[in-house]
Structures are given as structure tokens and as C-alpha cells.
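== subunit A ==
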Amino acid sequence: MKYSYYPGCTLKNKAKVLDAYARASALALGFELEEIRDWQCCGGVYPLGSDEIATKLSSVRALADARDHGRELVTLCSACHHVIKRVNDDMQNVADIRTRANNYMQLDTPYTGETNVLHFFEVLRDRVGFDALAKKVVNPLKGKKIGAYYGCLLLRPGEIMAFDDPENPRVMEDFIRALGAEPVVYPYRNECCGGYISLKEKEMATRMTDTIQESASGFGAEMLITACPLCRYNLNMTANGLPVVYFTELLAEALGVKEGIEA
Partner candidate 1 sequence: MPVNEKTGEFTPKIVAFCCNWCSYAGADLAGSSRLAYPAEVKIIRVPCSCRVNPMFILRAFEKGADGVIICGCHPGDCHYSTGNYYARRRMTLLFSMLDYLGVESGRTRVEWVSAAEGVKFSTTMNEFAAKIHELGPNVRLEDLRCKNN
Partner candidate 2 sequence: MSNVSKTERQAAMIREISGANPAKCMKCGKCSATCPAFDEMDIKPHQFVSYVQDGNIEALAASKSLWKCLSCFACIERCPRNVKPAKLIDAARQIVEREKGGDYLSPDEIPALLDPELPQQLLVSAFRRYRR
């Protein structure tokens, strides 16, 4: 099984491991991530203004490329996923954006939202299946108490992202369970880490990650996992906080394909 794959800027730089572990794990699970050609940065944040078109075009280009290959489009970084999924929704449902974007793009076949956008977690849950994943685990992460950090971008707005219950999600907990570890549910797992505010207002962002970290360790978590390099960066700002790792690192470890990948 082959999926089109959109890595995004950070996965080519600071978060290379997030990408490398994912690819290795995918092969171990019997599917392949094929990077789309000439992808461009998604912009990091979804342009909220209903009159912004140009800032959505890089997503449309990626979506159209996947469509042309007849594949589903897989993402890893929460921010890329959020932007691309929402632009896709616009292309499906907002006639004005669809028309104007296609006018800019001049594609051979206009893009109208045909591509299905999947986050890597959704591939694991809905395509591979957590039961099947559990069977492929060679190094069960027994005894590890892991808190899942979802953040905002994967979950909200719930209607469009349709990723999980935005107030009480479970996909990452199920994932942790499939790897043989013990998920720790804590209430701030879907609260904001501060996002881009951490560039100029470190203190404010730190106050927010402190709350998250404290909540997770209060419930007995020993580490946190995340899908987003920015969440990880922010969560690491908390002094003496729990270690934060990418979920793909745990996945690769459990599947026994971690060796040889540069951390």
C-alpha cells in the first residue's frame, strides 16, 4: 500500500527523526510513504480570513498531486495536517475559495477536494488497525506510563478535523496501549501549548505548558508523546518537565526498527 506523503518544513530540519521513524515504521507495517514532488511549506497556520487564497495554494498543490496519483495524502506534523485538512474542506465546501484557487492554479483538472487527507495516526487506526499493530510489536513497551499530548491542531475544529472526540479523544491512548505501554489520561491533553506565541512571549507559553506538564505528571505519566515539533519544543520549556518524544520514535522502538536511525 502506497500513500502520498507531505512531510513539511520542520521534518526536513529540526524534526528529521519524526519523519525517519515514521518511514521505517511504515515499512515494517507494510505500507509506504511516497513524498510528493516539489511540495511547498503549508504556512504553519491555517489562514483564517475567508478572503485569503494565495496562502492556501501550497496545500491545494499537494492535494492535487495526491489526487493525480490516485492516493490518499498522509501527514505527520499536526500543523501541516491541520492546514491541509482545512484547505481541503474549503475546496470541497466553499465554492468561492474553490473557484478562485483553481483560477490561480490553472491545473489540468481543477481540484475540488477529491483527496482524502489522513494523519499518520488515522492510518494506524483506520487502515492498519491497532489490533494488527499490536501483533507486529516486537519490543512491547511494558510498564511505561505515557501521557498523550494531542494539542489543538489535530482535534479542532472537530467538525472539520473529524479526527477524534475533540473533548475526550482516545486514538493516542489506544496507540500507546497497542505498543504495550500504559496510557495516562489527563485533562489538559487537548489544551493549547502556546503555539506560535512562544516566539515572542516565552513566559506566557511556559505558563501554559507548565499546566499541561503538571497535570500529566500528577496523573502519573513518566513521559509525553506528541506528533507536533512545535508542541514538543514548547512542552520542553517547562523546567524539570517530563521528557517529550515523538510518537513515531516509540512506534519504531516497539516495532524493532529504531536501530540505525540517527536521533
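Quick note on selection: all candidates are chains of the complex that A comes from, given by their letters.
Definition applied: a residue touches a chain if its C-beta (ideal position, glycine included) is under 8 Å from a C-beta of that chain, and two chains touch if they have at least 3 such contacts; residues count from 1.
Quick caveat, the model's predicted, so the values are computed rather than measured.
> For subunit A, choose the touching candidate in this complex from 1 or 2.
2
> Give every residue of subunit A touching candidate 2 within the complex, in rising order.
8-10, 13-15, 41, 43-51, 55, 77, 79, 152, 155-158, 166-167, 191-192, 194-201, 204, 208, 229-230, 232-233, 236
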